[in-house]
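Taken from a larger complex, these chains appear in their original positions, while the remainder are omitted.
Going by the order they are written in, the chains are A, B and C; count residues from 1 in each one.
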């Protein structure tokens, strides 16, 4: 399976993601620089975490306007799975590929800690490895993860099962509305999530709860290929 | 040359954690008659080789395309100074 | 327009540059004439305490800096230490005390930026950061504001740059009310054959300016005088530097790419006194002259004078000597990363430092003498006085031991630092094995392709300034010993150290006496424990209204874990595991946390450090961890045995039952005797372990057993884990709320 990581100036969890994809997929991802206008054929596109453009202006705002975004949009329209983690999630909302917006954490501080996630929808490309309502561990590390959507949008994404992960057991670290930690687009192939599954995939990390997300997509890609 | 100020503020109804925190700090500092605080951003932009009306249009476009996230923010544009070249 | 570069050199101007009459006379002699204004700025930058170490050099020379593991000792941007298989670790610590007091967020942020640059200038990719912080009395009106700004600034820079912050210290004491300390540490990893140095080589080669543009940032108070001669410069010019971690991250990536091309002959970051220091050092090290053309320097402000450009401390900049045939390739890398790349000068063969501006030669100085001839003082010093021993019987025991433990555990200096370190990304790079909260931060070593090498590095930062105040010599030893223990408790073999010596005004014999004694103690401990000092920083004049800070020689130490599957942590014990105390029973209460928190006393001598015992116990503990006996381990420091047991129980999430048969239980529970650890062993192996301890002639006691949800110590202490946790975690967030 071929995976692709998009790199922006200021991406800094790209190395973590490269390492995770390499370990889980047994082959290194292709790297695409933000100025590219084409994305080579791929089974999965990942926008990694970090501080693209320093997160100056708004988190993900400047990156969301870079040339590569049109290419991502095209691939997404073709049904290629796209996953944005942390800054990647912020970029996807800023680019309009996902609904809502990301605000400063309610505690106003950067937070790095482990939280609990409830799998709110185990029936997406990215979550079939888990069971519905399973609670998993996952680290977070962000300053602007307070997901916001106005009432109608919120109602719609809740009704359509677009909420994939929620902070569970009172671990919401940022004030995110309805404890939302990760959402998917209507078509079901673009996922954004604030937590960092790529930092919990080896025994070395003290757990492997994050693997399921990657394994879900790999499984789905295999089925499509077969 | 044109000098303009763009002001971007949160839409009504969008929660403003920073504003809330400032309210709290102000009242802790003894400013008792503060009713509410909302935080926003300003951008002081200098444009060259452009007329006032072109400038206005292009500043609005900048807001739409980049400076404001219209899901949560409103913006306004004011030309502060226009100096003929 | 033409910017004036001349101004009359008056005695007041000389004095406002921090130069003494004698120093200026020497400058006249070395210049061979009256210096120009720009030249005066250059001399003063090179000869100030910060660059020249004029008060401390004599004593720094006495520190042990060599060892088979040391590849590069003090002198370069950072120290370099061999970690085997062709890899090395590059690290250093540096202070940003004063800027952080003026503007806590930016001061701390740029401190982190500076130390990261020191590391990656040498070709090493940063893999870990720490920060050692000292603030005034929590009740002082400025303290909360400083804590909040400094912590946010450190996080703001490090998180955005993308380095995990894995350790540090935070302490409060009224003596830091007007002078907080911010010491930032960074470490990076490189191939030994991929290390870059600052020594220029080759005549007529291009000198290249890299990174961000130059502004008037940090052009010191002395320049305020320049406003008089140029009406175009705004009067109120802030001297605070603003950090740009995004640019620094791009600079890192650009430098890493550039270094791979083979284009770099020498490289040096621009830190204090930016262009001046970097250019002079590169030239002088390589026995070459340097000529700079300031018209080529990328600037972000208008009408900058030569003086301002030479002294600007704008951040995120570097200077390099380039292999000319690779210019196009190098330039392309920098433009890809959106950074400036400008040839601003060349190396020459005449050992002169020449600066051109607007067609005029504004400086022409002997390049070697700028550094080599900097004054070196043997400042008079007073041997520090000593406390006589306290008699245990004169130190009141607590009426209620539970209350005493709770008071201590919830005190500003012993409470959990979670509020601080959760604002730092400790996980980024996916190599963190131990996050803050234990004894040392532990980070795995991966190669360029992200493959696990099986090795890990451990990092810790330590000093107890109250010990140093009471006895700088023992305090200096203790700082090194504690860092040795923190590494050993994780199973890491101590490798080497960096130091950050924070003191008051060295012109005062008492302060100089503290400095001399602390350096002596540090040196002895580093020699005895095989932890040479490979880099460091001195920060003097931390003093306001004649009142100096506590002497604070921070030690940053690095250890190596050859096989990271064998590391050990403070938590990890199981129900039924046996708890061993390695080392003697506690007996020493002088300068202890118990006396301070429960009796309101700060007196007596600090504990004596027996370096032989430290080494023996450390080796024993590491062997126990290495052979798989230890299920968890923690060293005993501030607060003694009781606090260590509480911290360990919290980390295990399990209580413990400790037997205690002894007189002077307050000394046993709260004594801060050195060379001690707690170690847990599976009960099946406990007898074997005990036999081994006896065999090694190590003082040890089987103190109790892990289990339950209470910490019970004899009949004196019985507290639930929940209460311990609440107490330990509450102080910081409550205080900052």
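Points worth noting:
In this section, a contact is a pair of C-beta atoms (placed from the backbone, for glycine too) under 8 Å apart; a residue touches a chain by one contact, two chains touch by 3 or more.
Quantities reported herein were computed from a predicted structural model and do not represent experimental measurements.
If you count every protein chain in this structure file, you get A x1, B x2, C x1.
Just so we're on the same page, only the chains that are shown with their structure count from here on.
Centres computed as Cα averages put chain B at a distance of 41 Å from chain C. The geometric centre of chain A is 36 Å away from that of chain C, both derived from CA atoms. Distance between chain centres (mean CA atoms), chain A to chain B: 30 Å. Residues 57-58, 61-62, 65, 93-94, 100-101, 103-106, 108, 146, 148-150, 175 of chain A are the ones touching chain B in the complex.
Within the complex formed with chain A, the chain B residues making contact are 13-15, 17-18, 21, 65-67, 69, 71-72.
Interface residues of chain C, counted against chain A in their complex, comprise 152, 155-156, 159-162, 244-247, 249-250, 253, 337-338, 421-430, 433, 444, 446, 450, 452, 564.
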